[in-house]
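Dumping the structure here so I can ask a few things about it.
Moving on, here comes chain A:
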Amino acid sequence: MTVRVHLSSNLRGPTDGIADIKGSGTTVGALIDDLDHQYPGLGDTLRSGVSVVIDGLLIAHPQYHQLNDGVQVFFVPQSAGG
Partner candidate 1 sequence: MTITEPKPSYKYVGTRLVRPDGLEKVTGRARFAADLNIAGQLHAVVVRSPHAHARIVSIDTSAAEAMPGVKSVITGDDFPAVDSSHRQYDMCVNVIARDKVFYEGHAVAAVAAATLKQAQAAAAAVKVDYEVLPAVLTIDEALADNAPVLHSHMLTRGAEPPAEAASNVAAVTRFSGGNIEAGFAEADIVIEREFSTKPVHQGYIEPHACVADTGQDGYATIWCSSQGHFNVRSSTATLLGWETTRIKVMPAEIGGGFGGKTTIYLEPLAVALSSQAGRPVKMVMTRSEVFRATGPSPSTKIRVKLGAKKDGTLIAGDAYLVYSNGAYAGAGGMLGAMTVFESYNIANFGVEALDVVMNTARSAAYRAPAAPLTAFATETVLDEIAEKLGIEAMELRLKNAVTEGDLSTMGFPLARIGFVECLEAIRSHPHFNAPLAPNQGRGLAAGYWFNIGESSSATVNLNEDGTATVVTGSPDIGGSRASMALMAAEELGIDPHDIRPVVGDTEAVGFTDVTEGSRATFATGMAVVQACRNMVVELRGRAAKMMEVEVDDINWVDGHAVYVGNGDSASGSSGDSAAKESLSLAAIARKAKRTGGPLTATGSLEAHGAGPAFAVHLCDVEVDPGTGVVRIVRYTAAQDAGTAIHPSYVEGQIQGGVAQGVGWALNEEYIYAPDGVMENPGFLDYRVPVASDLPMIDAVIVEVPNPAHPYGVRGVGEAGIVPPIPAVANAIHSATGCRIRDLPMSPVRVLEAITAGGASANGS
Partner candidate 2 sequence: MRYASPTTVAEAVDLLGSEPQARVYAGATDLIPQIRSGRPEPTVMVDLKHIARLCAIADSETSFTVGAAAPTADVCAHAGLVVAFPGLVEASSLIGSDQIQNRSSWGGNLANASPAADTPPSLVANHARVVIAGPGGERTVGVEEVAIGPGQTSMSPGEFIVEFELDRPPARTADAYLRMTPRTEMDIAVVGAAARVTLDAEGRVTEATITLGAVAPTVVRAADAETALVGNEPADDVLDRVEAAASAVADPIDDKRGTVAYRRKVAGVLARRAVVIAAQRAAEPQRGRGGQQ
Partner candidate 3 sequence: MSRVHVTCTINGDPVEFLCDGGQTLLDALRDEVGLTGAKEGCGTGDCGTCSVVMDGRLLCSCLVLAAEAEGSIVSTVEGMADGDDLHPLQQCFLEGAALQCGICTPGFLIAAKALLDRNPDPTETEVRYGLAGNLCRCTGYDKIVRSVMDAAKKINAGTGDHH
C-alpha cells in the first residue's frame, strides 16, 4: 500500500531537500526499503537514530510497525532524556 511520507528537514539530504514523498510497504521497515530504492542513501539515513510519528503517536523503534492505508508517516530524529 502507498503511504504519504514527511521527512523532518535534517533528513532530506538524499531527497535533495524534498520533504513530502510517497512510498509503499506494509511495515515501516518495508517502507524504508522502498524509499531507499527511490532515493539512494535515504535508507541509511532513516535506519539509525530516527523515530516516526504516525497518527500522533511517537514510535521510537518503528521497523516492524504495521502501516495502514492512508496514514502519513513522519520521520523525525530520535529524542533522548535525563
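Selection rule: all candidates are chains of the complex that A comes from, given by their letters.
Just so it is clear, a residue touches a chain if its C-beta (ideal position, glycine included) is under 8 Å from a C-beta of that chain, and two chains touch if they have at least 3 such contacts; residues count from 1.
Owing to the predicted nature of the structure, the values given are computational and were not obtained by experimental measurement.
Q: Out of 1, 2 or 3, which chain touches chain A when the complex is considered as a whole?
A: By the stated definition of touch, the match is candidate 1.
Q: For the complex, give me every residue of chain A touching candidate 1.
A: Where chain A meets candidate 1, its residues are 6-10, 13, 19, 53, 56-61, 74, 76-77, 79-82.
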